[in-house]
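All protein chains but one are shown at their positions in the complex.
As written, the chains take the letters A and B, and residue 1 is the first residue of each chain.
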Amino acid sequence: MTTKLFGEPVRRREDARLIIGKGRYLDDIGSNALAAAFVRSPHAHARITGIDVEAALDVEGLVAIYTYDDLTGPMAEPLPVLIPHPQLTQPRTGHALARDVVRHVGEAIVMVVATDRYVAEDAAERIVVTYEELPVVVGVDAAHEAKAAVHPDVPDNVAARHRQETGDVEPVLAASPRTLSFTQYIERSASMPMEGRGVHAKWDTDDRSLRVYTSTQASTSVRAAIAAKLDLSLDKVEVIAPDVGGGFGVKIVHPWPEELLVPMAAIALGAEVKWAEDRREHFISSAHERQQRQDITVGYDDEGRITALDVHVLHDNGAYTPYGIIVPIITATQLVGPYVIPVYRVQVDSVYTNTVIVTPYRGAGRPQACYAMERTMDRIADELGLDRAVVRERNLIQPDQFPYDHQLTFQDGRPVIYDSGDYPGLMVKLKELVGWDEAEALRSEAAARGKHLGIGMALYVEGTGPGPYEGGHVQVLGSGKVLVSTGLTSQGQGHETAFAQIVASELGVPIEDIEVTTGDTRRFGYAVGTFASRAAVMSGNAIALAARGVREKALRIAADVLEVDASDLEIDEGLVQVKGTPGASIPLRTVAVLSNPLRYAFDEAAKQATQFTTHDDSKPPVAEGDAPGLEHRDYYSPLRSTFASGAHAAIVEIDPATWEIDIVKYAVVHDCGNVVNPMIVEGQVHGGVAQGVGGALYERMVYDKDGQLQNASYMDFLMPYSSEVPDVVIDHQQTPSPLNPLGIKGAGEAGVIPGTAAIASAIEDAVGRRIAAMPISPTELYDLVRSPDSERTAASSRRAENGVLA
Amino acid sequence: MSVDTDRTITVTVNGVPREATVPVRRLLSDALRHDLGLTGTHVGCEHGVCGACTVLVDGDPVRSCLMLAVQVDGHAVTTVEGLARDDHRGGQVLHPVQEAFRECHALQCGFCTPGFLTTIAAGLEKRDPAAELTDEEVDDMVGGNLCRCTGYANIKKAVHHAAAAMKDDAR
């Protein structure tokens, strides 16, 4: 019997090439291609008054220079608003090359193409752009004040007001035994994959067709965008995502200006053209996420049970809104977390600023949502003098309440109905894992060493695997090789392995015979993309369905040959056999050969399927309704998202002399339903936690008031090295999703979501001061603890009365 | 004394003498990738911080984005492509750290991986394989490279795993 590979920690198949340096990332392609470089705006907001390329023209190796004036047809139009929404009343996008006004530092103005990147940069450096500077808006508060406007026809800087309510909040708040209100902030970070963006385009002058490689999370849609913008027939454009060196959200945005301009130049020049983004470009011209101001009012009773929640968020969407209001919607709808919130009202005002655009970064609005909800729980506990875990427990949705309808509308336009989960179960495990009930003993022990110790927790529910659909194709070749493809892309999640595991299990073939291709429009043209922890759920299920289709057909053909009933057959190790009758079998590869009636024999295997060897002349060679070949294509389109969940806790120690913050323990309990490959899922958790820690303590985009990004380098944007990432202990829970055939939920983003909330809670617990702005660094913590205005927690006052430090 | 804008250099790359004519401003990382076709060396920042471009020059890990190609004229460079050994039967044996990375799931997107592998391989080669590997040694070997995917836990595990394999081999 084939060992069931589903659920096993199968070692990754993609690693074989990646560990010997044989991966194929974007910049590894086309070593002789011409190189593009860009002149980008040094100003956050300015009108372009002139572009003088004269000095660049005598740079040896210069091939072409493009400005807005060189763009024609759809290319001269603004970039698409990818995800329109009725509440996005003032969508604005830039042009592939700036037309008249630039709205953030880094916006592309001129594209230079030259023999190599060095030369392209030489030429770009000599191009003189003159500007008339305009007033700059930085930060949500400035945007809200609207002393200046980012877009002149949007004087209040509000792109969208996203509003949802599940009832009439105000009377419930008024009637609540208790209420509290507070304001908090969260800053910008960014996906920051180790490989930047990049595009390679090759125009086949004879065939008049275009092949584009791009480091993207959505190759099918990039293809459609290129065809539309460059006036090409879709069948003349193929787009391939090669090995992608990390995405984390930023590569879901498309088409990037460069994804259109590089192909445009390739066509115009009849040459291969490539652009490999450098790190500085990535900082100032890709995308960031996370800045919000949150004003929260909550009603609750003396037991800490929430009666009503009213949240107003100011969300910084940067200079443009190509990705619509997905992040605001996710914040709005995921805020409620694992809790029963009897009445909920949320309004997210998405505002323009003169900064890099804001689009999903792993978590995509959920870390902010979790921060809002979980910090609310902490405040309620503090006001009532209750254990923070107890307050949470009292508000949890109980296991018998599923499916649980929050009466909200999610990012996919579908209702937020939690499919399954066991939130009290998560709590039990988390408290045990982190040692929640022993925290006071740890605190005293640390105090004896002169350290402030604190503990915090945060829970989340994550809508994963949103539609509309993904597809899968499975084909068995006469050689026995099984080709599997799906349209969505991979950026390190191990899809080649996970999808192969699914097919091996469903079809009964050795995993070694399976070859998986993702993100290649030549192989699979219909797809949505890799985001929102959806790959395993969406493509995983589609591929499972496709494999089941192949299995069914294989059994049907084999039943014919073996003259048995299909239900008496099984497939194991690539052999179709009669159950319980050893020897009565036919290899799957032979079935594949027989599935395709042939006229011509080109090899030994094919001989078996030619017209004089196949008999039964009572039927046409290809039965009605059937098709040649042992293959099947299928799609999975879910009714709605499936909801994964988890709980994190952090213990921090703070040095009261230097205010350095050390995470001494980090505990994770997570539940993503059935697991295809636990090794891969655990890897996703570890990676997510590291980003969560980065977002809580180290990473932030520091803009000055002029809109200059002060830390556009790895030297100053502090992504954690291993020395900054704590050891993580993990426990698991599995509540399968009833919504899909495999019972799985997404796992890609979970690790990052509760980091900021849990760590803020732990720091607050350690120092006894309210933490209302994250991330927090030692210098800020120092400012906070010595500021006479900073608010003490009630818990710390109580502790002080009992003579305990902090 | 010649002052040049282009130079022809000879470098022993992964044990093979290679010659290339390059502009003097060409970074070693670019020369390896684009002139010599060894694209296993990756470029993540080009200012020395991420370590993705780390190669061994005369056995020591250095950032190839912070060296000029002309500076390795006459030296030996090892890239990730050169870590595996010839098995004298027409195939290759992976370096223990390469095996360990796969075994321990120490890579996801794989972009940072070559820099980790070269750095760790050099670190492990330099130590007495019989000695117990300390956590500080591991921290030193992985501490200067950025990875955005893995959270490092499995990378550290892989170093221990590789060291154990090398200890067994040394017996």
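Rule of thumb we're sticking to: a residue touches a chain if its C-beta (ideal position, glycine included) is under 8 Å from a C-beta of that chain, and two chains touch if they have at least 3 such contacts.
Following the convention adopted for this analysis, contacts and distances are computed from a predicted model.
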{"item": "Identity of the absent chain, which is to be given by its UniProt protein name, from \"ABC transporter permease\", \"cytochrome-c oxidase\", \"Pyridine nucleotide-disulphide oxidoreductase\" or \"Carbon-monoxide dehydrogenase medium subunit\"", "value": "\"Carbon-monoxide dehydrogenase medium subunit\""}
{"item": "Residue in contact with the excluded chain [from B:Ala20, B:Val70, B:Leu83 or B:Met166]", "value": "B:Val70"}
{"item": "Per the touch definition above, residue among A:Glu121, A:Glu496 or A:Asp634 touching the missing chain", "value": "A:Glu121"}
{"item": "Full-complex contact with the absent chain, from A:Glu77, A:Asp716 or A:Glu791", "value": "A:Asp716"}
{"item": "Missing-partner contacts on subunit B, residue numbers", "value": "1-5, 7, 23-25, 27, 30, 46-48, 51, 54, 60-63, 65-68, 70-71, 119, 140, 143-144"}
{"item": "Where the unshown chain meets subunit A, residue by residue", "value": "117-118, 121-122, 125, 278-280, 657-660, 698, 702, 710-711, 713, 715-716, 718, 720-721, 723-724, 777-779, 782-783"}
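What we mean here is this: only the chains that are shown with their structure count from here on.
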{"item": "Residue ranges of subunit A touching subunit B (in the complex, touch as defined)", "value": "11-12, 14-16, 18-25, 27-28, 31, 116, 118, 192-195, 243-246, 248, 278-279, 491-494, 679-680, 682-691, 713-715, 719, 721-723, 725, 727-728, 751"}
{"item": "Subunit A contact footprint on subunit B (complex, rising order)", "value": "23, 25-26, 33-34, 37-47, 49-50, 52, 79-81, 83-84, 92, 94, 98, 101-103, 105, 107-114, 117, 139, 142-156"}
